[in-house]
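Before anything else, here's the structure in question.
Missing here is one protein chain; the remaining ones are kept as they sit in the complex.
By written order: A and B. Residues from 1 in each chain.
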Amino acid sequence: MDKEVRSYEYKPSKTWWLGNRRYALYMVRELSGFAVAVYGFIFLAQLFTLSQGPLAYDALLGVLLSPAGILLSTILLVFAIFHSLTWFDLTAKVQPPSMKGKPVPRKIVVTGTIIIWLFISYFVAVFIFRVG
Amino acid sequence: MAEPDKLEAVLWLTFTLGGFIAALFIPVIIVINNLAPGIGALSQEIVSYDSMLARLGPLARIFFLIVVVASIYHGMHRFKFVLFDIGLLKFKTPIYVLTYAIIVISAMIAIYSLILIPNP
Partner (left out) sequence: MASQKTIKIRVKRYIPEKAEEPFYSEYDVPYSEDMVVLDALNYIKDNLDGSLSFRWSCRMGVCGSCSANVDGKPKLTCSSFLKESKGDSILVEPLSHFRTIKDLVVEIDVFVKKLKSIKPWIIRNEEKPIADGEYLQTPEQRDLIKQTSMCINCMLCYEACPVFDMDNDFIGPAAAAISYRSVMDSRDDGAKERLDILTSKHGVWDCTYIGECSVVCPKAVDPALAIQKLKAMGGISIIKSLLPKKK
């Protein structure tokens, strides 16, 4: 039946994500998720070298704190923040928070999320990394 | 009667949980663990071998294990779809095997490392 109604073999586009700005932005968003995994691998490498002793750890640390390492960290941080914002945004849309049966206004949800996020970040810095 | 795809449901729920953990913790960890000592905003002492060991009590170990595995899981799950998006859907099974194998191996390395890291 297929052959009767179609004159040519249709092939799905492999480059559709270059087709418009929103598709491209989607791809950036997905790659921001991948960037999070890339940082996961870096952090995993740090943990692994920690288990192998100070020599191994310091060698990796040297690379990570070099200009190239800093550049990589900066790029990954930008992607990671992009991931956080898009993720919180989607979560709030999928499960809109409500109080007493009424939806919480979007402005309050956004500011509330960011404040909680900053507070948790501060908590991690002080109590896990013992900064300050 | 359509059967719910239970495996896909579990993979997806884990992925959303991972996405949430990564969203909350990865930015602050990059800042303190890499960027701030790198550009001199914080002393490099904060990431020295000894200070890393000092903060790795049992709770911190579990925390880092969760964050590392959650981030890798989340990212690889999405990376799998990116590969499909660029026309590799015909390799669906190998891509599934590869991405989830990477996650499992990473988790094993993380557990191994965190057990082996000496106590402070």
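Rule of thumb we're sticking to: a residue touches a chain if its C-beta (ideal position, glycine included) is under 8 Å from a C-beta of that chain, and two chains touch if they have at least 3 such contacts.
Given the structure is predicted, the values throughout are model-derived calculations rather than measurements.
Student: Which displayed chains does the hidden chain touch?
Tutor: In the entire complex, chains touched by the missing one are A, B.
Student: If I consider the whole complex, including the chain that's not displayed, which of A:13, A:66 or A:111 touches that chain?
Tutor: With A:13, A:66 or A:111 as choices, the missing chain is touched by A:13.
Student: If I consider the whole complex, including the chain that's not displayed, which of B:20, B:84 or B:100 touches that chain?
Tutor: Candidates B:20, B:84 or B:100; residue touching the omitted chain: B:84.
Student: Hey, which chain A residues sit against the chain that's not shown?
Tutor: Given the touch definition above, chain A has residues 2, 4-8, 10, 12-13, 16-17, 20, 22-23, 26, 30, 90, 93-95 touching the missing chain.
Student: Which chain B residues would touch the chain omitted from the figure, given the whole complex?
Tutor: Looking at chain B, the ones touching the missing chain are residues 1-6, 8-10, 12-13, 16, 78, 81, 84-85, 87, 89.
Just so it is clear, only the chains that are shown with their structure count from here on.
Student: Measuring centre to centre with CA averages, how many angstrom lie between chain A and chain B?
Tutor: The separation of the two C-alpha centroids amounts to 11 Å.
Student: Once bound in the complex, which stretches of chain A touch chain B?
Tutor: Counting only chain A, the residues touching chain B are 12, 14, 16-17, 27, 30-31, 33-44, 46-48, 50-51, 54, 57-58, 61, 64-65, 69-70, 73-74, 76-77, 80-81, 83-84, 87-88, 91, 117, 120-121, 124-125, 128-131.
Student: Would you tell me which residues of chain B are touching chain A in their complex?
Tutor: Going by the criterion above, the answer is residues 19-20, 22-35, 37-39, 42, 44, 46-49, 51-56, 60, 63-64, 67-79, 81-82, 85-87, 106, 109-110, 112-117.
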